[in-house]
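Here's the structure, in structure tokens; my notes come after.
With one protein chain removed, the remaining protein chains of the complex are shown where they sit.
Up next, subunit A:
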């Protein structure tokens, strides 16, 4: 089944100046179209496109399979990249990425359940999309606000020392390959 994502808003200027579109296939065979400016936000995808020698002429005939990212995450990623494709390059937050204000549009986009957010961040890491990574990390970091260590353990699924020790013991007690 092929599910077309929401049609990205392609600005008139881009159609005129830069009509190149690429096709991406997610791990569950959903097909997405993404503009050149947007796909450049992903270092992994752009390196792939460059290495494959895809051009304006053959881009749509050569869909790029991305086996590590499912359709749901890819849809979010395409939306994000299309939204931010004309953003000016931001300074790298070498120490603290809490310095920026997370735009409301992005906060809405990333208002998803924890399991989805976990998978999205792995996908973002794989596709190497710096800005989306910063935003996702910021959303995860913000979950810690006003929380006690006990609450943080629940939110972030952090086992207690006793639980970690028990896990380690059970791992060492279990028979190895030769056992």
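As a convention for this text, contacts are C-beta pairs under 8 Å (C-beta built on N, C-alpha and C of every residue); 3 or more make two chains touch, one makes a residue touch a chain; residues count from 1.
We adopt the following convention: contacts and distances are computed from a predicted model.
The chain not displayed here is annotated in its UniProt record as "F-box domain-containing protein", chosen from "LSM complex subunit LSm2", "Anaphase-promoting complex subunit 2", "Translation initiation factor eIF2B subunit gamma" or "F-box domain-containing protein". Within the set A:65, A:103 or A:141, the residue that contacts the chain not displayed is A:141.
With the whole complex as reference, residues 93, 95-98, 113-115, 117-118, 121-122, 125, 133-134, 137-138, 140-149, 152-161, 164 of subunit A touch the missing chain.
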